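Structure incoming, see below.
The complex appears here minus one protein chain, its other protein chains still in place.
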Amino acid sequence: MAYLTTLPIDAAPLVRAVEAPDRGGIASFVGLVRNQHGGRAVLRLEYSAYAPMAEAECARIVAEAESRWPVRVSLAHRLGALEIGDVAVAVAAGAAHRDAAFAACRYVIEEAKTRVPIWKKEFYADGTVSWVDPTRAAERSAAS
Amino acid sequence: MAYLTTLPIDAAPLVRAVEAPDRGGIASFVGLVRNQHGGRAVLRLEYSAYAPMAEAECARIVAEAESRWPVRVSLAHRLGALEIGDVAVAVAAGAAHRDAAFAACRYVIEEAKTRVPIWKKEFYADGTVSWVDPTRAAERSAAS
Amino acid sequence: MATMTNTTTSSISVRVLLFASYAERLGRDVVELKLPPGATVGDVVFAIRALPGGGELPDRPLTARNLEHCALDAPVVAGDEIAILPPMAGG
Partner (left out) sequence: MATMTNTTTSSISVRVLLFASYAERLGRDVVELKLPPGATVGDVVFAIRALPGGGELPDRPLTARNLEHCALDAPVVAGDEIAILPPMAGG
């Protein structure tokens, strides 16, 4: 299961979606909007997307994880205007064994960050605004 | 934060406990009661503990993780009678960056499983009962 | 090499989408292009970079064809939706 939403993300239903009586471990990750980035105070941000491709790419990443490990995975990403502390992304991976759950969860968040066409505009306390570019070295070290 | 409880565990407050405006990533793990173990159908189980030591050991593991990585960690373990699908253990680790969150979450669940004096009695569909011993090779491969 | 003035009957029409900082630089988020048969996604990028503001885009940006990531040597056929993608920043 993978989806984009402009509504607040609640991780609980994502976790429930990957539960089953034969799955003993669920690893999950929640990415939240931080109040700073690269040393600059962030007030809020906006995510925009190439929505149909982002949906397709999220679904492909989930399918890849489910074929590489014996897991079920759910993935959701928020779009639109977000405040500090809002959930930007959530991943849950359920498996019989925790090794697979952790590996799949990590895979999905790493792939989502580099492959899903979503862009982040940050609004700083000093009144400036910028598009985040994680490929710049200074921003790689600042990423959550 | 670490605690034992005989009441159902809800992971959501554990996650909220490690949130903060400067933490961008929360990795969590939930261990659930599975319907089988080592090929045998499990109906239910009972966790018992050396409670004061288990509380102390959980707190030590959390403190170790918080000193090794820049994270805040919460850990809860259920005791008493559990049904299939019940949450047995939950861990959440919140950090500025996801590497630390994942590493700390994994550390805490691994340490909890090997160091916290909690014992599991499984009740099987064939009417037999046994204490689980994860140090036996056959049970290592069956563990979640 | 594709150009925007190619209008032979066999030319192919593609829709090019721009996003985020790239859309801001060109002041638009959709461009309709006509390209000669055999054109590649790299030719699309070349044509877009020739537009006003397009020179600020990298010469080898990330690209997608019909909702999938693609290389710059991917062929373009009539009706394709080509996207030029700024560095992604989800999560």
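When the chains are written out, they are named A, B and C in that same order, and each has its own residue count from 1.
Definition applied: contacts are C-beta pairs under 8 Å (C-beta built on N, C-alpha and C of every residue); 3 or more make two chains touch, one makes a residue touch a chain.
A quick note: this is a predicted structure, and the numbers were derived from the prediction, not measured.
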| item | value |
| --- | --- |
| Visible chains in contact with the missing one | B |
| Touch criterion as defined above, residue of B:P8, B:P21 or B:P117 at the omitted chain | B:P117 |
| Contacts of subunit B with the absent chain, listed as residue ranges | 31, 47-50, 52-54, 56-57, 77, 88-89, 109, 112-121, 131-136, 144 |
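Everything below uses one rule, namely that only the chains that are shown with their structure count from here on.
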| item | value |
| --- | --- |
| Most widely separated chain from subunit C, with each centre as the mean of CA atoms | B |
| Distance between chain centroids, defined by C-alpha means - subunit B, subunit C (Å) | 50 |
| Between subunit A and subunit C, centroid-to-centroid distance (C-alpha), Å | 27 |
| CA centroid of subunit A to CA centroid of subunit B, Å | 24 |
| Residues within subunit A bordering two or more other chains | 31, 109, 144 |
| Touching two or more other chains - residue numbers and ranges from subunit C | none |
